[in-house]
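Omission of a single protein chain aside, the complex is shown with its protein chains in their original locations.
Each chain carries a letter (A, B and C) given by its place in the written order, and its residues are counted from 1.
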Amino acid sequence: MSNDVRVAVSGDEPALVPYITAGDPSLAATTEYVEALAAGGADVIELGMPFSEPIADGPTIQNAIQRSLEAGTTPERYFELVESLDIDVPIVCMTYYNLLYQYGEGEPGDSDYERLLPFVERAAEAGVSGLIIPDLPVDESDPLRQACDEYGVDLIFIVAPTTTDERLAKMREQVSGFVYVQARLGTTGAQADVSDATHESLTRLAEWEVPKAVGFGVSEGQHATEIVEAGAAGVVAGSVFVDMIAAGEDVPNKLEAKARELKQGALDGAVSSTPEPGK
Amino acid sequence: MSNDVRVAVSGDEPALVPYITAGDPSLAATTEYVEALAAGGADVIELGMPFSEPIADGPTIQNAIQRSLEAGTTPERYFELVESLDIDVPIVCMTYYNLLYQYGEGEPGDSDYERLLPFVERAAEAGVSGLIIPDLPVDESDPLRQACDEYGVDLIFIVAPTTTDERLAKMREQVSGFVYVQARLGTTGAQADVSDATHESLTRLAEWEVPKAVGFGVSEGQHATEIVEAGAAGVVAGSVFVDMIAAGEDVPNKLEAKARELKQGALDGAVSSTPEPGK
Amino acid sequence: TKFGEYGGQYVPEVLMPAIEELTDAYERYVLDNEDGFMDEFRERLADFGGRPTPIQRADRLSERYDAEVYLKREDLLHGGAHKLNNALGQVLLAKYMGKERIVAETGAGQHGTATAMAAAHLDMPCEIYMGKRDIRRQRPNVFRMRLNGAELNPVTVGRGTLKEAINETMRDWATSVEDTHYVIGSIVGPHPFPRMVRDFHSVIGEEIRAGIEEKTGDLPDSLVACAGGGSNTMGTFHDLVPDEEVSLFAVEAGGDGLIVDDEEGVAPHSASLSTGSEGVLHGARTKLLQDADGQIVESHSVSSGLDYAGVGPELSYLVDEGRVTPVNVDDTAALEGFHRLSRTEGIIPALESAHALAFLEAELGPDADGEHDLGEVIVVNVSGRGDKDLEAVIEETEKRDLDAAPSMEVLYE
Partner (left out) sequence: TKFGEYGGQYVPEVLMPAIEELTDAYERYVLDNEDGFMDEFRERLADFGGRPTPIQRADRLSERYDAEVYLKREDLLHGGAHKLNNALGQVLLAKYMGKERIVAETGAGQHGTATAMAAAHLDMPCEIYMGKRDIRRQRPNVFRMRLNGAELNPVTVGRGTLKEAINETMRDWATSVEDTHYVIGSIVGPHPFPRMVRDFHSVIGEEIRAGIEEKTGDLPDSLVACAGGGSNTMGTFHDLVPDEEVSLFAVEAGGDGLIVDDEEGVAPHSASLSTGSEGVLHGARTKLLQDADGQIVESHSVSSGLDYAGVGPELSYLVDEGRVTPVNVDDTAALEGFHRLSRTEGIIPALESAHALAFLEAELGPDADGEHDLGEVIVVNVSGRGDKDLEAVIEETEKRDLDAAPSMEVLYE
């Protein structure tokens, strides 16, 4: 199993980064789904660890998280699942800060770094390659950065359209793995035209060395094509997969087919775009 | 038809003064009921003229007034009824001040006396011997007193247990016909023991020349006996008759029988009490 | 005891001694501040009631009417309306008089809740008479009175509404007058009630004078207040009656229209000042809605607090004198006034107060005919808050399909 997220996203061909929530509707199912996504061409899989207050997620994923919690998913069971996976695709854990903070037995007077270490240690041990913590802005991320460095786990940040240049500078110092570029304001749902916004966002990050994966609203191959044409190294897609899981019919095949469609879309984008020199 | 209320109440034997509401349930019925009361021994009949806001009446009579209004009773029809009566008992009209005030066509600038004259004139013409206006305390009664004097109609006042000596002195100057002595606070309903309260009230009026009729709560012969024993010249009873009318079965006979019972009770009281000398 | 020919004491003899006792107490405690009564009253109004209430410039209305529109915020008084001024004054007076029990009537329940609050505050047993039908219709106010410890006596006679409740309270008082005080809810009834209730409410006008002088350096050009019985009206006007340059508008409930159906004994409105004739009701001579015989007709208003066939005798007098101008607006205009203030100023007024606001629209709004001169600086008394009226407003609004009203579909989705 490769755990180098950066390599996975910045490979020769554009990367597909699908998201699903672990434990939705059960951990056993998740294993199947992850395998299906990998088979469909996923380069990195974002696997959500459910938290009861998902303030950064849209209703689709919020409902998936609720199903997962009702099915009894806990951080420990999540890690056990990741350990048991037999795929050649790095896993990025997407969850909220409080779960990291509560993992392990904290002592009064512990620093944040000390409180976070057990989670990161366990994640690394289980084979998690990176973390995305959407409620942890760069401003509060020093202790986790430090813990991640200790265990060689990537800490992936999200860049938003609203992010100021001043904040970009701060983030650039902390960034590892890849940058998750939120192409637009808002949350989920198919977007009619993603390329302009994507292009604009990528322009601001042109000089960053880490690869950029663009997400929010990708549901069709055509979206992936446009995103890659606009210059992204990877395409992130979540709601489209979670919807299929929620529908519950013939899920693995559908996931695989959709992953294939998006991956192909991304590949099409790479062909039609003029590759930058040296890439 | 005698119209001397004072004579009727202060005769040799104790007087019975029954009350019913005219027009309850119809004016035609009232004629029958009045005749029945007269046949049963009534010495004066208080005939209520219905007013929509009977603030001095208890619920029994309030309901009777409502039935009468719904049957279309008006002041003019009331007077026509009184004109048509063929009985040898004086009629006292019990009603509220606003009806007197509105009768006839007032002109702006008319004095109260001028506004009241048409009602009193019509009452006198119809054969009404006296008026009881429970919402007209002696303090506001000068104009009506003046109008009544003009047409020889008695204006009867109510003395309450709360009436102060100062107020009694004022009332004594205005009084005519008889005095209606309210034996207790409150309104209607059978009272267990009326004699003490009656005696106390009558003592305060001992020196008044007009006869005293006592009411509030008289429903049985025994009550009448006690009241007369306590020194009253007359007994007033209303709710007991109005209840019979409301019940609606065999009304004239029941009214007559009840009047007879009360009259007999009063007579029994006169026998058992020591008559004052000169009476 | 009178205002010109209005007022007086037309009550049963059994009550007259209590009325005389009350008159004496009124003169000593209220007029002469004996034993510091008025000091204690004003202090409790401040600490318990929340006085002074603000004078607020209404920015949106001022713009709409091209005038300086100020709101007197009686809706912020404890209990949600001006009613507490009077209830607290009378219950305190009863205490000074050595009375041991309070009775009061209530229709929609506003006076009843104010009285129950004041009685609880001053530790006085309290019984409220309320029509059976009103009890069913005014569930929250019934709760509030009971929570404040008041006994509630349902009145079943007649139609079971305010009129019957007044009769029943009078009857209780006639029985219990020696230890009981009857807290009348408006500037009606026999002397000294109209003067006394007015005096307890006159703090409203005093605060208007002080507040508007502070804000504008001058007196207002006009005062606008709704008038049912008239307690908030006289409370608003009283202090400024001597200032002849201030116009006084009493806005009555025009209901469905101003025509009385003599046959049915029903007036589709409550505009006694505008259309009534002189008579005697509930202890006082005043202007009334009555038929040719003198029977009181049934009044109507979308606002139950204005739904009364009489009006305070002092207002009748001031109207005859030309000092107060009686005007009226109909139910629909009042509802529109309710919605306008709620939406544009963030204040949900009582339906009573909405009548006063509707008068501004009728005079100064985009479609106004402008019959009266309101001047530049106008103070409207917001006599109470509209929480009590929510259900009624929604229902009446839906009947009429008013443009100004928000859809409540979200409740039924």
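Rule of thumb we're sticking to: a contact is a pair of C-beta atoms (placed from the backbone, for glycine too) under 8 Å apart; a residue touches a chain by one contact, two chains touch by 3 or more.
Everything quoted here is computed from the prediction, not taken from an experiment.
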Exercise for the section: Could you run through the displayed chains and say which ones the absent chain touches? Expected result: A, C
Problem - Touching residue (missing chain; options C:H111, C:K287, C:H339 or C:H355) - result: C:H339
Fill in the blank from the handout: Which of A:S26, A:Q66 or A:Q146 touches the missing chain? It is A:Q66
Handout entry: Contacting the left-out chain in the complete assembly, out of A:Q102, A:T203, A:N253 or A:S272
Key = A:Q102
Handout entry: Identified contact with the non-displayed chain, of A:D139, A:E200 or A:D250
Key = A:D139
Problem - Where the unshown chain meets chain A, residue by residue - result: 51-59, 62-63, 66, 69, 74-76, 96-103, 106, 134-140, 157-164, 167, 182, 185-187
Fill in the blank from the handout: Note that chain C touches the absent chain at residues 46-50, 53-57, 59-60, 73, 75-78, 80, 116-123, 135-136, 139-140, 142-144, 146-149, 152, 154, 339, 342-348, 386-387, 390, 393-394, 406-408, 410-411, 413
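The rule is short, and it goes like this: only the chains that are shown with their structure count from here on.
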Exercise for the section: Quick one: report the Å distance separating chain A from chain B, using the average Cα coordinate of each chain. Expected result: 97
Practice task
Spell out, as numbers or ranges, the residues of chain A touching 2 or more other chains.
Solution key: none
Handout entry: Interface hub residues of chain C, defined as touching at least two other chains
Key = none
